[in-house]
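Omission of a single protein chain aside, the complex is shown with its protein chains in their original locations.
Naming follows writing order (A and B), and every chain is counted from residue 1.
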Amino acid sequence: MTKIELACDLEGNFIAFRTETLANVGAYLSNFSTVTPTFLHGTLMAGPYKVPNVYVNVKTVFTNTAPVDAYRGAGRPEATYSLERVVDKMCRELGLDPFEVRRKNFVTTDMFPYTTPVALAYDTGDYHATLDKVMEMADVAGFEKRRAASAAKGKLRGMGLSTWIEACGIAPSHLVGILGARVGLYDAATVRVNATGNLSVMVGAHSHGQGHETVFAQIVADKLGIPESSVEIVHGDTAKIPFGMGSYGSRSLAVCGSAMSKAVDKIIAKGKKIAAHMLEAAEGDITFEDGKFSVAGTDKAKTFGEIAFSAYVPHNYPLETLEPGLEETAFYDPANFTYPAGAYLCEVEVDEGTGKVDVVAFHCADDFGNIMNPMIVEGQVHGGVGQGIGQALCEFTTYDENGQLLTGSYMDYAMPRAEDVPFYNVDYSCQTPCTHNPLGVKGCGEAGAIGSPPAVVNAVIDALQRGGHKHVTHIDMPVSPSRVWTAMNA
Amino acid sequence: MHNFDFVKPATIADAVKALGADGAQPLSGGQTLIPTMKQRLAAPTVLVSLTGIGEMKGVCMGDGGLHIGAATSHAVVAQEAASSYPALAALAGGIGDPAVRNKGTIGGSLANNDPAACYPSAVLASGATVVTNKRKIAADDYFQGMFSTALAEGEIITSVIFPIPQKAAYVKFNQPASRFALTAVFVAKYAGGVRVAVTGASAGGVFRWAEAEAALSSNFSASAIAGLSADASDMIGDLHGTQAYRANLVKVLTGRAVTAAG
Partner (left out) sequence: MTKVTMTVNGKSVSAETEGRTLLSAYLRDGLRLTGTHVGCDTSQCGACVVHVDGKPVKSCTVFAQDVAGADVRTIEGMANADGSLGVIQQAFQDHHGLQCGFCTPGMVMSAAALLAENPKPSEHEVRHYLDGNICRCTGYHNIVKAVMAASGQDVSALAAE
């Protein structure tokens, strides 16, 4: 339960956000139960805004209910929800345009690196760009025409905005150490080149559908100028992989991918040493490009395959300075969190008779920094937004007064189905590469679930307000048909 | 689930005999009974499948209206009743999902009488006749409360006869998790009057909304019920909807069903 207060001037410039939260963590401690509502929520309570004052007070409360742990977004959806709902409410009360209010309060591109009042140092971003982009994607100017068409069908129509930021690529060990963590959150990769020139890459992250086997292989293959089919990604077997910290917190690419990139750099560095020896040149004269090690300014070169083979059958290496074999391990400990951000616009139709809400459009303009594999990024945003729509409209874990779980199966826990969501309109062309990891990536796994719930709820409130239900300023999630109808008829 | 012996008779007579055994229960589509047995809320020692009985399957016009064999799946009803009784076919086509519709049966639905099931509202609104291996039961006598029917121990529904109405429509508002009816209304207009049967709303199961029937019998249009309201105190209130909300749905869906009926 959160109470959030926003102080601003009459032009809508933010002065302060004050948040008081009571977080139910269930009956027992678990891995992230107390981290989620405190560090992963409190530190995001400035949002993408240059608000000068932020106060957050979180009490975690043990109750006789199931223990909680990190769920997609882990604290950042809560932060975004509180911020974007109170900003939306403020715009309505003061009669201000929600897009203009965001614009005037956004951190601007000349302010980076920007340290917020709640301790995070945003490295880079362009929040105006994603807002402009989503407005273009959503044809905001055409909304009134669409609203009239919905009205002709007997439905209310509303539009809801959410401008979000999050901290992921978890986590810089020195930062979380200051916050009390006793474990570092680096990750690791071992790249083993075989004599045949194909590679096994052992990674500490684990893929359960996010496509690491595809995108990690793609990155390695790109860096080495070899076919992707030559790269095997090995994960999930602790007997085979270096010790890693796993997949969560949108970190696999940013942290493990960076470790892997460093390991490949070490492979290239050794490859240059081998090439120098084979080509009888100085190491400093060796360049590596498009899968070939060359002596600069000449056409003397060796392919990656020739180097790999040589590494395993050498007979004349200067063994003091050059060992056989071509296998390197690297660790990567992030210097900072990464800060993906974006702007979401949701349109809903509301049936006044039943209170049913239909999401008829959902537009996402996200800044994930460099994009490695567009199809995978889209898939992550699709799934995250679907999850957020579920949270906003129908998913609900609840107990009766005796602590009996009422939503213990899909008979009562309502998951969104294919019919409950539209195609999502997803864009990631606004890219401000992360300044502090080798790949320049920010992570995208949780973004959809972080930005979407307030976009949906803002859209519902907008629809009701436009429909004349001026007394409805908030409905708690899930915004079920019964709750919508009850709010309208209160 | 506890174990049991499974038998699949080919005739009604064999089924009745098999059901005479101690701890024997009938199994039709199984879409409700099997999940119930998984929870150990039912533990028959003998399960008598009824879906191997040819004489209990099929959709055809006959004396008194549309005859539907009790072991006929929802998918088959949705397909084969479409020309004779479109509103009934549409109801069948909206139960569960495609896979559930290939197994679930009208007999199973009626014998179970879940207070949020769809078929009870069609049967009650149509004034249909429930035909068992022993007798014929009028719809108004059949439904006796949540999960409770007029069926005696060991009595099997063999078919249901639906008189064909002049106009009819079924409007269902889904409980978002189970896709059962949070509230649903079947409106049917016959020469003798209009019947309005509501499911999903009352703890007593399907019921007829008498005031609406009277108003609609003299004026079959949504405006006829504009001044009416269903009694909220009789309604179910749960995490999916308050009593007042269900009462509201009864009214809204009845109006929409009347409009849809044409």
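The criterion applied here is as follows: a residue touches a chain if its C-beta (ideal position, glycine included) is under 8 Å from a C-beta of that chain, and two chains touch if they have at least 3 such contacts.
Because the structure is predicted, anything quoted here is derived from the model rather than measured.
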Note to self: Can you list the shown chains that the omitted chain is in contact with?
What the structure shows: A, B
Next item on the list: Using the touch definition up top, pick the residue from B:K17, B:K103, B:K167 or B:R208 that touches the left-out chain.
Entry: B:K103
Next item on the list: Specify the residue from the set B:I34, B:M146 or B:A232 that touches the hidden chain.
Entry: B:I34
Note to self: In the whole complex, not just what's shown, which of B:T51, B:T72 or B:S126 touches the removed chain?
What the structure shows: B:T51
Item checked: subunit A, residues in touch with the chain not shown (by the definition above) -> 208-211, 374-376, 378-379, 382-387, 409-411, 415, 417-419, 421-426, 448
Margin query: To test your reading of the contact rule: which positions on subunit B touch the chain that is missing from view?
Written below: 1-6, 8, 27, 30-31, 34-35, 37-39, 47, 49, 51, 75, 96-100, 102-103, 177-179
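Criterion: only the chains that are shown with their structure count from here on.
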Checklist line | Rounded Å distance, subunit A centre to subunit B centre (Cα mean) | finding: 47
Next item on the list: Spell out the residues on subunit B that touch subunit A in their complex, using ranges where they run on.
Entry: 173, 175-178, 182, 239-242, 244-245, 248-249, 252-253, 256
Note to self: Can you tell me which positions in subunit A touch subunit B when the two form their complex?
What the structure shows: 353-356, 394, 396, 398, 406-407, 410-415, 480-482, 485-486, 489
